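Note that one protein chain of the assembly has been removed; the remaining protein chains are unaltered in position.
After this line comes chain A, so read on.
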Amino acid sequence: MNTIINQLFEIEKKALEQNFTGLERNLKRIYNELEEKGYKIINPLGTNYDERDSSIDANILNSNSKKITKVIRPTIYKTENDTLQLVQKAVVIVE
């Protein structure tokens, strides 16, 4: 499922970059279904990088880098037996 979510994330990213709004609802619908199935998908783009955040694998560009400027794949949590568990770390670039 992680691969499917990553592809979905790519599709969303491309649509956004190309200002293509036609997919918005379909993507929202799919994300909604995934949420119903217990997945929590987090896109940390634009947030300040917290070095304590172990749901993220960061590539830090220089020692005073703070902001997450690119997300190559998102964080995915899944609810198993009523508790959330990390199933994929985000891969990000911090600059």
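Assorted remarks:
In this section, a residue touches a chain if its C-beta (ideal position, glycine included) is under 8 Å from a C-beta of that chain, and two chains touch if they have at least 3 such contacts; residues count from 1.
Note that in this section contacts and distances are computed from a predicted model.
You can't see one chain of this complex, but its UniProt record names it "Hsp70 family protein", from the set "ABC transporter ATP-binding protein", "Hsp70 family protein", "Ger(X)C family germination protein" or "Sodium hydrogen antiporter subunitE, ShaE". What chain A contributes to its contact with the hidden chain is residues 10, 13-14, 17, 25, 28-29, 32, 40, 50-55, 57-63, 65, 69-70, 72, 75, 77, 83-87, 89, 91, 93, 95.
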